[in-house]
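Here's a structure for you.
In this view, the complex is presented without one of its protein chains, the others remaining in place.
Letters A and B mark the chains in the order given here, with residues in each chain numbered from 1 onward.
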Amino acid sequence: MKIVVCIKQVPNTDTVKIDPKTNNLVRSNVEGIINSFDRNAIEAALELRQQAGGTITLLSMGPDSYITSLRDGLAMGADSAILLSSRKFGGADTLATAYVLSEAIKKIGDVDLILFGRQSVDADTGQVGPIVAEDLQLPQVTFAESLELQDNNQLTGHRLLDNVVQEVKVKLPAVITVRSEMNSPRYETPLNIQKSFEKEITIWSENELAVDPTQIGQAGSPTVVKRIFSPEKAGRQTQMLPNNAKDAVAQLLADLNN
Amino acid sequence: MNNEIWVFVQLNGQNVEPTSLQLITKARDIAGDRPVVALVAETESMNVEATVKEYGPDKMVILKDDQFHNASDGEIADALDQVVTDLKPNSLLFPATVLGRSVAPRLQAKLKTGLTADCLDIYFDGDDLVQVKPTYGDDIMCEIICPDVRPQMATIRPNTFKAVKAATDTETVNYSFTFHPEANIEVVSETPVINSAANISDAKTVIALGRGANNEKVIAKAEKLAGKLGGMVGVSRPLTDNEGFSHENQIGQSGNTIAPDLLINFGISGAVQYAVGIENAKQIVSINTDAKAPIFDKSDYAFVGDADEFMSALLDQVR
């Protein structure tokens, strides 16, 4: 089975600050790590490879610093890694990001399975996976909490929706986005960390891909970030419920249900 | 292109997913003279129009086909694409439920437009729908617009707005389209989720009992209530000395940190050691006889009164 896992590098911090002057996110000095859900996606790929054989290629679009997280994924056990890096890819929203990823997946060729994390922990949209599925005209199983190989060309997945679990059968090739409930990602061992530095990371820019220049980077991104701000931390506003227990409960339930 | 705001109405089985109704109300609030349109995709036998109408959309566009039962994301996106491409709304809102967050981006890819995820607010600035969304957890907000392409699409977080009923003359349009089945995917079944939290740290609803609710009668009621709400019972430290409770149930510094959607505190004073364990709870309701109890400062809802009484009323009124 030929598996591609798309991974995004995110800042390793819970508290990201805004530069009060530029209104941009302060990202310098914050170390980059693999988006946590993407580790679950890599783990899922490793388990499938163990059952069905095949190869795992990591794919990421971003600046050269994303090498760090690609290496980390190699240390977890992926076979190879491709970084899509170019100034022209910069400023991409989800539509443009997914377009470039899709073109790269076409170039890799004969891919059976494309795995994503359910969403990134920074921008948090969860849109890239489904857009890639649409661009490549593939079926998708998003927010999957389990994945089983039926035969070499079919998977059964369970999707955890808001209050139902949906069982889905899907023929390969397909796109899956992975929830953290699916597995516990393995650790890179010290030895595998060393070995990951012996593997080559391929870098592709727009020159290696058959991309339409109007669909990549900022040019290909319909959304514009107008403003970034830190909302004032509103403490909890305590609302007093009526003195009579019956009325209090009625009001509470009405409020909570709306 | 027109100036309509469309809201995708998501169904849960036979019912309308509440966020969709919240979005109709919100759309009406920000619409000005823009018509608000509810977009419904349902099976032939279903009829959610009556419910949707109560919230006052100017129009309902209805897609009916039996294959919407257990349809895949791709099939739903394909059906929506037909009507949206044809009728060209200005804006299109989805609930940021799992389904909304799965279908909307597929549709976005077909329409080659922008989509903002999980918004906490929306408003119009001229013709631009300004979409306010959190990033890096909820510590930072950004405002996103989609200036050049229509429709402007957004998914909006459930329970951010309140649904309010409104009387309007609602026009109903039955839109004809073709359902294109997707060959390589099959939704086999849907099973309601039973609360599966194995421990209190993961529970979605927590009923917490303190020294002011420490008697057998109240504890028994709490267990019952937790059952009804699909939650778990937790305790402050003093109650870990009781037969039925242990350290596993304890909330706080030397117990468990919890992060439920709903926490109800009965007879808990709110000592620091307890309070640090509940900071991540989304909604906190507290019941205490002492109006000055520190727990109230950390609560969204406060009831000054007896734990047993409030518990009984809850048991009666929760379905």
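Here is the rule we use: a contact is a pair of C-beta atoms (placed from the backbone, for glycine too) under 8 Å apart; a residue touches a chain by one contact, two chains touch by 3 or more.
The rule is simple: contacts and distances are computed from a predicted model.
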- Task: Leaving aside the chains on screen, match the unshown one to its UniProt name from "ABC-2 type transport system permease protein", "4Fe-4S ferredoxin-type, iron-sulphur binding domain protein", "Copper chaperone PCu(A)C" or "Butyryl-CoA dehydrogenase".
- Result: "Butyryl-CoA dehydrogenase"
- Task: May I ask which residue of B:173, B:188, B:276 or B:291 touches the chain that does not appear here?
- Result: B:276
- Query: Which one, A:51, A:137, A:189 or A:218, makes contact with the chain that was left out?
  - Reply: A:189
- Query: For chain B, which residues reach the chain that was dropped from this view?
  - Reply: 253-254, 272-273, 276
- Query: On chain A, what residues meet the omitted chain?
  - Reply: 12, 31, 33, 64, 67-68, 71-72, 75, 187-194, 196-197
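Convention: only the chains that are shown with their structure count from here on.
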- Item | CA centroid of chain A to CA centroid of chain B, Å | 23
- Item | Complex interface listing, chain B residues touching chain A | 12, 17-18, 22, 72-74, 77, 97-99, 101-106, 108-110, 112-118, 130, 133-149, 158-159, 162-163, 182-193, 262, 283-285, 296-306, 309-310, 312-314, 316-318
- Item | Of chain A, residues touching chain B in the complex | 14-16, 18, 25, 93-95, 98, 121-131, 133-135, 138-143, 156, 159-171, 174, 221-231, 236-241, 243, 245-246, 248-250, 252-253, 255-258
